[in-house]
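Only one protein chain is missing from this complex, and each of the others stays in its spot.
Chains here go by letter, A, B and C, matching the order in which they are written, and residues are numbered from 1 within each.
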Amino acid sequence: MHISPVMWQFLTKWLANSALFPREASTVAPWADALYFFLVGMTVVGLVLVGILVIGFSIRYRKSVHPVATQIEGSTLLEATWTIIPLAIFLVTFVWGALLYFRIYNPPANSMNIYVVGKQWMWKAEHPGGQHEINALHVPIGRPVQLTMISQDVFHSFSIPDFRVKREVIPGRYSTVWFEATDAGTYHIFCTQYCGTKHSGMIGEVTAMTQEDYDKWTQESTSGMSLAQNGERLFASMECTACHNGTATARGPNLAGVYGSKLTLTNGQQVLVTDGYLRDAILNPSQHVTAGFAPIMPTYQGQISEDGLIDLVEYIKSLNSNYRVQQTLGTSQSDLAAPTTPGMVKP
Amino acid sequence: MANTIAAAHEHEATASHGHDDHHVSLPQHRHHFETQEQQREAGSFGMWLFLLTEIMFFGGMFFAYLLYRNWYYDAFVTSSNQLSVPLGAVNTVILISSGFFMALAVWAAEVRKKKQLVRYLILTTIFGLAFLGVKTVEYKEKWEKHHIPGASFDVHEFINPAIDAKTGKAEQRPLAPDMAQKTQVFFFLYFAMTGMHALHMIIGLGLLGWLIYRAQRGDFTDGYVAPIENFGLYWHFVDIVWLFLFPLLYLINRHPLQ
Amino acid sequence: MSEHHYHDASNVVNPEHAEHHIVTPLQYSYVYGGLIIGTIITVLAADINLGVFNPIVALAIACTKAVIVILFFMHVKYQSNLIKVTVGAGFFTFIVLVTMSLVDYMSRAWGLW
Partner (left out) sequence: MSAATISSNTILSLPDQRTASMPKRHYINNEDGMLSWLLTGDHKRIAMLYLFSITFFFFIGGAFAGLIRLELLTPQPDLVASDTYNKFFTMHGIIMIFLFLVPSVPATLGNFLIPIMIGAKDLAFPKINLLSWYLYLIGGTFTLAALVLGGVDTGWTFTTPLSTHYLNTHVITAATAIFVAGFASIFTGLNFIVTIHRMRAPGMTWFRLPLFVWSNYAASILMVLGTPVLAIAIVLVALERLIGIGVFDPTKGGDPLLFQHLFWFYSHPAVYIMILPGMGVISEVISTFSRKRVFGYSAVAFSSVAIAVFGFFVWAHHMFIMGVSNYSALVFSLLTMLVAVPSAIKIFNWAFTLQKGSITFETPMIYAFGFMGLFTIGGLTGVFLGALGMDIHLTETYFIVAHFHYVMVGGMLMAFLAGIHFWWPKMTGRMYSEPLSKLSAVISFIGFNLTFMPQFILGYLGMPRRYHAYPAEFQVLNVLSTAGATVLGVGFTLPLLYLAWSLKYGEIAGNNPWQATGLEWQIQSPPLTENFTEVPVIDYEAYDYERLERKHANEVTTVG
């Protein structure tokens, strides 16, 4: 990005209009393109160099003008030259590539979070406000958006070429990617990891809109329940409250404020509680038992869908005080809470 | 240029003396080898390269084992404690003995003692069979306890371990249900690794039968020892795999509970 | 010039050749004894609680036994450098597979990204 911004704009706009170049619709796109142009330049230089050598020698030393070959052993100086120069160029590429990598995969602290669940063969996006979308994603522009993604079955890969971002959606593990859209418009979402029969149908659209439009959209498409509220119901209906009721005598630890804190485990290890940790604590509780507690929590593996887990995680994240748990205790007695898992996939 | 030619000739000159006298031509000598020695060295080098591929083949499984052992240590401990150390140790000794006799067989072939060669090969076979016999006993026990991975795998016992009648204490720490599931991973690796090892043994025993037959005919005691030597390499390699399998599978955290 | 002498095994200067050495039954018996003792030690050591050292001790003994088998039963001690390098290459590649993959698994826990 060291050419002047005007030149850059001109170059990329012109290229994009030629339909041979993707649009630059996110903040990282110009950074990725800069490296790309550098690498294309490297390739052209390398190719031209090899081309000049091969064609030049071929013309200069073709048999008709140069019938007598001169035998040459080699040249250490030349060998060194073409070891060191490519090596240097490749090392620059490595450093540049690594910097770009961290730019693309390190979300800024203030980014908003949207969950994405991939399954054969569709994308489900879940906004914190409870808006669910299938094969579509609405995001505001000018604001960093982080996607926390997980797959329900096989590897998928979430790709938005016009944003130059992509990340594998892994079964059994949260992965994240972030972007900040710059231009309003719609862009392709592709699943880029081969995932079975309808892999090529696992596509969708991102709609980037201004903040106002986005707010309007969230208002209109809300289902009335936020993810945390869904999670709260689930928390009650799965009887988590039996142990996690926030009281001193509870068999399970108090979950208020646990998100983002550091826990000490029975084996003395310290862990940071993240989304991934919360999910894992529900599915494989005995693998990291919090100090001071017995490993009595049952596993919920196979009982809660990924969407349900997201709801629970979102709920636990939202617990800053025990107030909500107390409320939940009340709810669990009522018959309001449907025992079905919201969004549970029917086979 | 002149130099290199001279060097080459010099080399030949040094190499050429005093070889012809013990150059015997055997019927097993293949036409495309210049000398017997060359054929022999080619054979053993080839065998070694084959063993390299075996190292990498088992290596893949050893790596999987290492990974899951780190991840699911508790499950690995509990399931490992289900295996019988006495049986495993006895089997180790049996296999080492079998290898010992194999080594002696190679020696017998080298010093051209036909009777001994046959005897040692038979001993190798007997110990090999004994190993497989013990293995069968172990596998059978797993079958009865429903520890064969797959549909009928039963983790019940790991969650509620049996109480020792005398001490009244549990024989081992109970596992949480989610960890108990992981014992299946252990048993899968156990069966995959020991099974693959046993398969190699079975192939080896088949070859042994054939070698015994030929040794009896006197094929290997006239200076042509390559098949015996190369089979020996194979057999020892199979031993080595077991030398690692035994501590890794049987001896995880064996000491009494603290 | 005669061509029969190039592949001369008695030419020990060449790293690819070695003399054909015969190990005696007595030497084999020592090795055998060593291996049995190693087995006994492994079993005994497993009964003692050495903490993290249990697997290390077990593996160390197993490696020692393996090396003994390779050197004597498999005659590598008396083989050409070529064979020695070959054996080394096999274990080296295995180590590469294990360490570089394990580095991935271990470092996954280091940071969020």
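A few notes on this one:
Here, contacts are C-beta pairs under 8 Å (C-beta built on N, C-alpha and C of every residue); 3 or more make two chains touch, one makes a residue touch a chain.
Just so we're clear, the structure is a prediction, and the values are computed from it rather than from any experiment.
Although it is left out of the displayed model, the omitted chain contacts the following shown chains in the full complex: A, B, C. Remark: the omitted chain is touched by one listed residue; of A:147, A:191, A:227 or A:297 this is A:191.
Of the listed positions A:6, A:72 or A:109, the one in contact with the omitted chain in the full complex is A:72.
Touch with the chain that is not drawn comes from one residue among A:91, A:134 or A:242, which is A:91. The chain not shown here touches chain A at positions 19-22, 31-32, 35-36, 39, 42-43, 46-47, 50-51, 53-54, 57-58, 61-63, 66-75, 78-79, 82-83, 86-87, 90-91, 93-94, 96-105, 120, 153-155, 157, 159, 161-162, 164-168, 170-173, 175, 188, 190-201, 203, 284, 301-302. Where chain C meets the omitted chain, the residues involved are 1, 3, 5-7, 16, 82, 89-90, 93, 96-97, 100-101, 103-108, 110-111, 113. Touching the omitted chain from chain B are residues 1, 4-5, 8-9, 11-12, 30-34, 38, 41-42, 45-46, 49-50, 52-61, 63-64, 67-68, 71-72, 149-151, 153, 181-182, 184-185, 187-189, 192.
Criterion: only the chains that are shown with their structure count from here on.
Remark: chain A and chain B have CA centroids separated by 46 Å (rounded to whole angstrom). Centre-to-centre separation between chain B and chain C, using Cα means, comes to 14 Å.
In the complex of the two chains, the chain A residues touching chain B come out as 283-287, 295-299, 301. Within the complex formed with chain C, the chain B residues making contact are 9, 12, 14-16, 19-20, 23, 33-35, 37-38, 40-41, 44-45, 48-49, 51-52, 55-56, 59-60, 62-63, 66-67, 70, 85, 89, 92-93, 96-97, 99-100, 102-104, 107, 110-111, 229, 232-233, 236-237, 239-240, 243-244, 246-248, 251-256, 258. Considering their complex, residues 74, 175-179, 181 of chain B touch chain A.
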